[in-house]
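Here the complex is missing a single protein chain, while all its other protein chains stay put.
Right, subunit A next:
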Amino acid sequence: MGKKKKRASEKVWCYYCDREFDDEKILVQHQKAKHFKCHVCHKKLSTASGMVIHVLQVHKENVTKVPNAKTGRDSTDIEIYGMQGIPPDVLAAHYGEEEEEPPAKVAKVEIPSAPLGGVVPRPYGMVYPPQQVPGAARPMYYPGPPMRHPAPVWQMPPPRPQQWYPQNPALSVPPAAHLGYRPQPLFPVQNMGMTQPTSAPVVQPSPVTGVTPPGIPSSSPAMPVPQPLFPVVNNSIPSQASPFSAPLPVGGAQQPSHADALGSANAYPPNNSIPGGTNAHSYASGPNTSGPSIGPPPVIANKAPSNQPNEVYLVWDDEAMSMEERRMALPKYKVHDETSQVSSDLPFLKLRRVCFCTSNPFGRLYLYFSIPDPIVSVLRGTTILFSL
């Protein structure tokens, strides 16, 4: 598996959304897919300004913001391509904690040392232990040590912001750091006390750190998730992805941000919103070895959707009630229950047969049914739902 063991310093990241990537090629693909894509025809352009011009000329529309960009980074005037064009102050802020000088590849390099002083930007999640930031130039922030809190967090700010695809979110990290919550059966243990949650423990940036840096972990473990035959879905998988974008708006207290992150992390929806596209995308490009997709086996459902997506339909498609609720609406089961609400707000009558139906000049509808307790009239203003 392609193991890119580059040490953090060479992480590339997207100016617009602060996500990190293992190499620039992927970063560029990401930018094209997320930030430089025409929202009308989905054509991928090569820069933000190119996209703006395309939309203006072809679709006659004015675009003022870069899509999917963080506020403050969504200006279409700045010419960004991969890691090139990033304004020095932003670059510095990003690398503030990195304290690495030589990012070697990529242009930005020059910045790092200089500005350092400032930092702690933590746009990403903090990873970097608050420590001494700059100067040190040693990678130390990385995995392990910083741990500020030994606490078993178990909450672990999971997703390490960004990237995650190669990364493995936290999982891999474990090796070193972490306190093992991993192994711990979160549940029974509970020392943390459920209430604790996010704020405190979370903070743990360390875990986070751990995650980001190692490009390593990425390749190796964990990944699996996506590809495997099983998942197909992608949406769910992303999970990790989401949080990162959310959090961190920088600013002080990592903790708070983390907490937020966690909070959001838990929720699925954010994940889903993460474009399924991206994920799929990432997986494809990720190291992932063995194209899982190919994967032999028995997995699942190759059938269905792929064939004719449009024609696929759910056999039970009523989101508002379960099969049992619908069944209970049948008079046979309802027995004497007309007056009580079984499950929904409206009393349900399953119409076997409407014998006939008339209305009078006052707009009152009369429906004659052949079920017990015939309903002779229905008042104006009530809603009758006929479910067929």
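By our rule, a contact is a pair of C-beta atoms (placed from the backbone, for glycine too) under 8 Å apart; a residue touches a chain by one contact, two chains touch by 3 or more; residues count from 1.
We take it that contacts and distances are computed from a predicted model.
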item: Choices "28S ribosomal protein S24, mitochondrial-like", "MTX3 protein", "Transducin family protein" or "V-type proton ATPase subunit" - which one is the UniProt name of the chain not shown; value: "Transducin family protein"
item: Given A:25, A:39, A:59 or A:327, the one touching the chain that is not displayed; value: A:327
item: Contact footprint on subunit A, counting only the chain that is left out; value: 154-159, 164, 168-171, 174, 181-182, 185-188, 190, 193-195, 207, 220-226, 228-233, 235-237, 239-240, 262, 265-269, 271-272, 290, 295-301, 303-305, 307-308, 311-328, 330, 333, 335, 341-343, 350, 387-388
